[in-house]
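Let me begin by presenting the structure, written as structure tokens, before commenting on it.
What follows is chain A.
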Amino acid sequence: MAGIKSLDELKALRDKHRESVLGRDTGDSENKIRITVGMATCGIASGARETINAIIDEVAKEHLMNVVVVQSGCLGYCYAEPTVEVRFPGKEAVLYGNIDAKRGRELVQRHIKNGEIQKDWIIEKTFNNI
Partner candidate 1 sequence: MNMVNLTINGFKVSVPEGTSILDAAKKVNVHIPTLCYLDLHDIKMVNRTASCRVCVVEVEGRRNLAPACATEVTEGMVVKTDTLRAIKARRTMVELLLSDHPTDCLVCEKNTQCQLQKLAADLGVRKIRYKGKMSTYPKDSSSESIYRNLDKCIMCRRCETMCNEVQTCNVYSAVDRGFETVVSPAFGLPMIDTQCTFCGQCVAVCPTAALTQISHVAKVWEALSDPDKFVIVQTAPAIRVALGEKFGMEPGTIVTGKMVAALRRLGFDKVFDTDFAADVTILEEAHEFIDRLQNGGRLPILTSCCPSWVKFIEHQFPDLLDIPSTCKSPHIMFGTIAKTYLADKMGIDPEKIVVVSVMPCLAKKYEVVRPELQHEGKKNVDLVITTRELADMLLEAGIDFASLPDEDFDNPLGESTGASVIFGTTGGVIEAALRTAYEWLTNETLEDVEFHSVRGLDGLKEATVNINGEEIRIGVAHGLGNARKLLESIQKGESRYHAIEIMACPGGCIDGGGQPYHFGNLEIVKKRMEAIYTEDRNKKIRKSHENPEVLKMYKEYIGEVGGEKAHELLHTHYTKREKI
Partner candidate 2 sequence: MAEYNLDHDKLKKLETYIDNLQEKEGALINILHEAQDIFGYLSKDVQLFIARKCGIPAAKVFGVVTFYSYFTMEPRGKHVVNICMGTACFVKGADKILAEFKRLLDIKEGNMSEDGMFTIDTLRCVGACGLAPVVIVDGKVYGRVKVEDVEGIIKEYKQD
């Protein structure tokens, strides 16, 4: 990266990456399923590292090319760590709590592969984002 030289360059870069992160445009077939694992201190201490490794492993095992696994900070649901968010392109994200490595693998199988939302593991989001 050679450094961004102007605001226009910055805007272009934003637009380029916007879709893949926000994943809101259903029309774009390149959009992938995004699995976000909360990897703040609380999460890691509760086993988020094991969870994310298990998920990555499972995704690889299943050759799920349309899935990206990312780490993120903390959503604030400390009582339910580790937390994992699954977002299909164009759909509202689903937030799961208490996802240990085992559940992580199951999540890949059930939600990602088979599209079954795991209702029992869902935690209700109690926030609006700006």
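Definition applied: a contact is a pair of C-beta atoms (placed from the backbone, for glycine too) under 8 Å apart; a residue touches a chain by one contact, two chains touch by 3 or more; residues count from 1.
Behind the choice of candidates: all candidates are chains of the complex that A comes from, given by their letters.
Just so we're clear, the structure is a prediction, and the values are computed from it rather than from any experiment.
Student: Please name the candidate from 1 or 2 that touches chain A in this complex.
Tutor: 2
Student: Within the complex, which stretch of chain A touches candidate 2?
Tutor: 41-42, 44-46, 78-79, 81
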